[in-house]
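Every protein chain except one is present and positioned as in the full complex.
Read from first to last, the chains carry the letters A, B and C; within each, the first residue is number 1.
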Amino acid sequence: MTYSPLHLCLLFSSALFCIGLIGALARSNTILVLLGVELMLNAANLNFIAFWRYGPPTAPGTGVIFVIFAIAVAAAEAAVGLALVIAVYRHHRSIRLQDANQLKG
Amino acid sequence: MNAALLFATTGSVLETLPVTLRDLVTGWLPEPLRWLVNSLVGVGTLLAVIGLLFAYLTLAERKILGRIQNRPGPNRTPIPFINLRFFGLAQPFADGVKAITKEDVVPDGADKVLHFLAPVALLAFSIMTLGVIPYGRHLVLLEFDAAVLYFFAAGAATELAVFMAGWASRNKYSLLAAMRALAQLISYELPLLLSVVPAVMLAGSLALPAIVEAQGGWSYGFLPQWHVFTPWGFAGFIIFFISALAESNRSPFDLPEAESELIAGHLTEYSGFKYALFFMAEYFGMCALSGMGVTLFLGGWQAPLPFLEFIPSYVWFGVKLLSLLLVFIWIRATFPRLRMDQLTRFAWKFLVPLALINLGTAAFWSLTAGWSGPLQFVRWAVALALVLVPFTLLGRRLSAGVAPRTYRYAT
Amino acid sequence: MSLSASQLWLIPALPLLAAAIGALTPRGGRKLAAGAAILALAGAFLLSCGALVGALADPAQHLVHNFSWFDLGAGTVRLGFLLDPLTALMCVMVTFVGLLIFIFSTGYMQEDANFTRFFCFLSLFAAAMLGLLVANSLLLLFICWELVGVASYLLIGFWFHKPEAAAAAKKAFITTRIGDLGLLLGMLWLYDATGSLLFYDAGQGVLENAALATLAGQVTVGGLAVSTAIGLLIFCGAVGKSGQFPLHVWLPDAMEGPTPVSALIHAATMVAAGVFLIARVYPLMAADQALVAVPVHALSVVAFIGAITALLGAVIAVAQNDLKRILAFSTVSQLGYMMLALGVGSWVAAIFHLLTHAFFKALLFLGAGSVIHAAHHEQDIRQLGGLRGPMKITFITFAIGTMALAGVPFLFSGFWSKEAILHAAHGWSVSHLPFYLALVAVVLTAFYMTRLVMQAFFGRPRSHAAEHAHENRVAMTGPLVLLAICAVLLGFLGTPYWPWLQRTLDPTFKAEAGGAGLMVLSIVLVAFGLGIGWAIYGRHVRATATAPDPLAVRAPGLWAALGDRLGFDAFYAATVFKLNAGAAAFADALDRHVVDGAIRLLVRLGEFAGVVHRETDEDLLNGGFDAASRGLRAGGNSYSKVQTGDAHGYLRAVALGFVALVLLVMLGGGR
Partner (left out) sequence: MIPLLLIAGLTLATAAVALALRNLIHSALLLIASWAGIAAFYLWAGAEFVAFAQVLVYVGAVSMVVLFAVLLTRRSRDDISVAIDSPARGIAALLTGGAVLGVLFGAVISSPLGAPAAGARPSLSVKELGLQLMGPHAAALLIVGVLLTVALLGAVVIAAGDRTDAAERKPEGNP
C-alpha cells in the first residue's frame, strides 16, 4: 500500500501530538507541561492544514481560518496559563505540578 | 544603442541591468539548477551590497558623530599598498581584521552553546528580513503574498537572540539588560506594526511590491503620491521611524546597551568576532527597517519627480535608504538617552494610541478618496485634525509635570 | 394597534432589557434602574393591550409563530410564541399589576442600599413570567418557568443577610424544584411520545387532536392513560409552583422577602404560573375525560388537591399572627380554589378567579406593605391596631381587598369569581366532596380576614411603632387606589348575566342559569363567617399585645396545632429533609471515599482488633494484624490517589481512555 502525502502529514501530526503528550505526562514542571499541551494543540493545527491541503474540497480556506483562530486562542491560553503558573509559584514557591493539587490555598 | 532606449523609463536597459546581468551569467544552466543559482546570485549580491553598506555606514557614523562633536573621527588608517589616508576609507576593513583576530572570550560557566548561537541567530534573522524588500522595480528576492507579515515575523525572532545573548553570558547585567531589551522590543513592536497597517490597508495587499505600486503617480503633475505626503502617512511614518529607532536599539532608545548603567548590556561578555556579528546584525536590522520605511511610506523605488524617472529605480531606493540611515546617525548624535520608565510610557501612552487613531485617519482617508473640489480641503482638514489634535493632547499629558525642568543648583 | 404572534417576543424582551440595564447600573443610579424597569413594564403593558386587541379579533383562534431553535440529531427542537385570549389577558394582568407593584416599590424600597439590584431582579422576574405566558412550547415555557424560580429565589433572599430570608429562599427554590422534576419528566415523556413540544402547530402540536388522541389511546403502568400520566407529572410542577398541598410549605416562608416581592409572587406572577400552566395544557389534562375504564382521571386529582389546599390554607390562616403570613395562607387557599375550578372542568372560572385574585391579593399585599412600611417593619398583628385613623387610604383600600377576598356579594370581584367556581364545583359529576370543602373554606376565609382587619386597624395601638404610623407617600398609596378600583370593577367582566370573559376565553362557553340558590347559600356562608369574626374579634378588640387570642383560650390544642401550620414543616423536616440530607450525605460519602472510606474502615477495624489482641496475645497475633493493617492502609492510600488533584494522573487517564475508545471503535467494527 502506498501512502499519500496526507498520510505522512497525519503521521507527522500524530507523532508531534504524542511527543507533547509524553512531555506533559513525564515532566513535573508546570511550564513544561504547558508547553507539552501547546505542542498537542499545534499538532491539531497541523491536521487542519493537512486536510485543507489534501482533503476533500470544502469551502475555500476553512482549514486556514480554523488554524488562525486556533493560534489566537492558543496565544490567549498561553498568556493566561503562564500567568497562572506565576501566580501559583508566588503562592507555593514551587512550580511542580504535583504541588498544586488543591484548590484551597 | 541609442540614448532614448537607454533612458526610457520602465523597461530601460539600466532599469533591468541587474536582471540582465544575472541572466547572462546563469542563462545557460538547466532549469532547476538555474533557479537555484539565480537565488544564490541574488543573495550573494544582496549580502555584498549590504555588507559594504554596513562597513561604510560604521565609518560614516563615526565620522559624522565626530564632525557633530567637533572632532575629526577616524582618519588615520591608510589604504593598504598605496599608503594613502584617504579620509580613513580603509578603517572598516581594519576594524574587521581586528575583530577577527581578537581573542574570543567566553565566560567560565556561560551557556556555551547559546553564547555561540545568539549572534549567529541574530544575524541570520536580520538577513532574513532583508530578503523581502523590493530594492528596485525588478529586484525582489522573495516574493510573498504576505511579505509584510514575513518581515515582522523574522524581526520578532531577533528578540530571542537578544534574550539568548543575555542569558548565556551568565552575567547579572547582561540578563538585566536582556530583559530590558525584551520589554523595549515588545513595547515598540506594537506601534511599529500598527503604523504599518494603514499602508497595508490603503494598498489592499500585504505584498511589498503592491504597496510600492500603490504609491506611484503624481498629483498635480509633480507631487508624488507617496504615503508620507498624506496626513496619516506622515504621522505613520514618524511613528514607524521612532519605533524603528527603538527596535534597532538605536539612540535615544539604546537602553539595553547603556554603558553607564549596564556596562554594555547583553554585549558585555562578547568580544572579537562574535561582537562584530552583533554589530553587523544591528546595522543590518537598521538597514532593513529603513528599507521597510522607504517602501511603506517614502514611495519605495519610485522617483520623486516625473522627469527624474529615467534614473533607475534601485538608485532612487538607494538614495532614500541612505538618507534615512543618515537621519538615524544624526538622531544618535542629537538626543539624550531616555530612562526605562519614560521609554515604556512613551510607547504605551503615546505611540500606541496615536497609531490606533492613525488607523482611523487612514480609514477615513481611503473612504473619502472620491472627494474632489472643495471637499478635498475638508478631507485634508479633517485628516490633519485627526492627526494633530490627539498628538497635541497626548503630548501635553505625557509631558505634564515633566517639562520644563528646573535645577536647584543651576545658576 | 394590534400585535401579531411574531411580535410577541417584544413583551418579555422589554423587561429583560430593563433587567440588563439594572444589572449594569451602579448603585447610585436609582432613578435610571427604577425608571428603566417601570418604563419597560409600561411598554410591555401597552404591547400586551395590543396583543389583547389582536387576540380578540378572533378569540377562537390560536395564533402561533414557531421557529426552530437547534437541530438535535434527526429532530429539530422548535420554539414558538402563542397568542390567544388566555395569553393576552394574562399578559395584561401581569404587566398592569406588575407596573403598580413596581411603582409601589419605588416608595417601599426607598431606603434600601441595593435599590438598583432590586429593580434588576424585579424586571428579570417580570420578563421570565411574561416569557412563560407567551410561550408556545412546553420547552420555552419550562425555561421561563425555571427563570421565574431563579428570580423568585433571588427576590425572596433579597435580604440575604437575614438568615431567615436566606433559608426561605432556599426553601422556596428547593421545594418548587421537587415539583419541577415532575414537570421535566412529563415534558420528556411528552416529547418521547409525540416528538414535539409545541402546543399548537397547525395540527401537529401536542394540544391538538391528533396528538391528544394518541396520548389518550395508549395505556401505561397501572392502567393509566399516557395522557393522564403526563398530565399528572405536569401537575406536579404546578403543585410546586402554585403552592398546592403537599408542597405549599414554601409559600408562607417566602414572606421573608420585601413586601412588593410578596405581592408580585403571590398575586400576579409566580403562583399564577402553576394555574396558568394547567389552563394552558388543559386539553391534555382533559384528554382522558372520555375514557371510562381508567382508574383515575388527571383532572380529578387536580380537583381534590385543589379542594384540600383551599381548606387547609384557610384553616391554618385562622391561627397566624404575622400579617403577611395570613395573606400567604389565604393565597394558598385561593390557589386551591383555582385548582379546584380547573379540576372540575371549568378552566375559565379558574382564570377568572386568577385575574380577580391577582388584583385584590396584590392590593392586600401592597396594603400590608404600606402598613409595614408605616409601622417600621412591624408585621405582627398583635403589635398593631388602631391604624384606621392615621392611615385612611390604606385602611379603605385594604378593606375593599378584604371584602373582595371574603366574597362580599355583588359589588366585589371576588364574589363573582368565587361564585363561578362554586357553581362549577357543584355541577361536578364525580364527587360533591370538593364542593363541601370549598364551602367550609368560604366561611373560614371570611372569618380570618375579619380577624385580620379587626386586629390590625381597629382598637387602640398596641405598640410604639403602631402609635407613630402615618400615611405613606403617593407612590405607595396611588397603586393601592388603582388596584382597589380594579378589585371592584373586574368582577363585572364575568358575572353570570354578562359572561364576557368566559366567552372570550372559551368561545364554546354557555352561561347556565339556575345558580340563584347556590348564590344565596354562599352569601349566607360569607355573612356567617363575617359575623363570627366580628363576634369574636370585633366586639372586644384585644387590649394589649400579649393578651391571649380568644380562640386560643377556647381550644388551646387546636390553636397550637394551627399556629404550627398543622405540623407540615416539622413533618417535612423530620422526614423529607432528613431523607434528603441522608441521601446527600450518602452521595457525598460515595463521592468522596468510593473505596477509600471502606478501606479506611477496615483499617480501623484491623487496628482495633490488633489492640485487642495485643492485650491478650501480644507476641503471636500483634505482628500479623499490624502487617494486615499496614497493608490495608497502603491499599486505602493507593485508592485515594485516584483523586488527589494530580493533573498528570488525569491527563494519563484521558489519554488511556482515548486509546480504549479508539480501540473499541476500530475493533468493534465501527468502520
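Assorted remarks:
Convention: contacts are C-beta pairs under 8 Å (C-beta built on N, C-alpha and C of every residue); 3 or more make two chains touch, one makes a residue touch a chain.
From a predicted model like this one, the values you see are computed outputs, not experimental measurements.
Note that the absent chain touches A, B, C when the full complex is taken as a whole.
The missing chain, though absent from the display, is touched by one residue of C:Leu291, C:Ala399 or C:Ala655; that residue is C:Ala655. When the full complex is taken into account, the listed residue touching the unshown chain is B:Leu160, out of B:Leu160, B:Ile263, B:Ala363 or B:Leu384. Of the listed residues B:Leu141, B:Met179 or B:Leu398, the one in contact with the hidden chain in the full complex is B:Met179. Within chain C, the residues in touch with the undisplayed chain are 648, 652, 655-656, 658-659, 662-663, 666.
The missing chain lies against chain B, touching residues 111, 113-114, 144-146, 149-150, 152-154, 156-157, 159-160, 163-164, 167, 170, 175, 179, 182, 186, 189, 204-207. Touching the omitted chain from chain A are residues 3-12, 14-23, 25-29, 31-32, 35-36, 38-39, 42, 45-46, 49-50, 52-54, 57, 60-61, 63-65, 67-69, 71-80, 82-87, 89-90, 93, 95.
Just so we're on the same page, only the chains that are shown with their structure count from here on.
If you average the CA atoms of chain A and of chain C, the two centres end up 50 Å from each other.
For this pair, chain A with chain B, the centres built from the Cα atoms lie 35 Å apart. With each centre defined as the average position of its C-alpha atoms, the distance from chain B to chain C rounds to 73 Å.
Across the assembly, chain C contributes no residue that touches 2 or more other chains.
Taken in their complex, chain A has these residues touching chain C: 21, 24-25, 28, 33, 97-98, 100-103.
Interface residues of chain C, counted against chain A in their complex, comprise 644-648, 651-652, 655.
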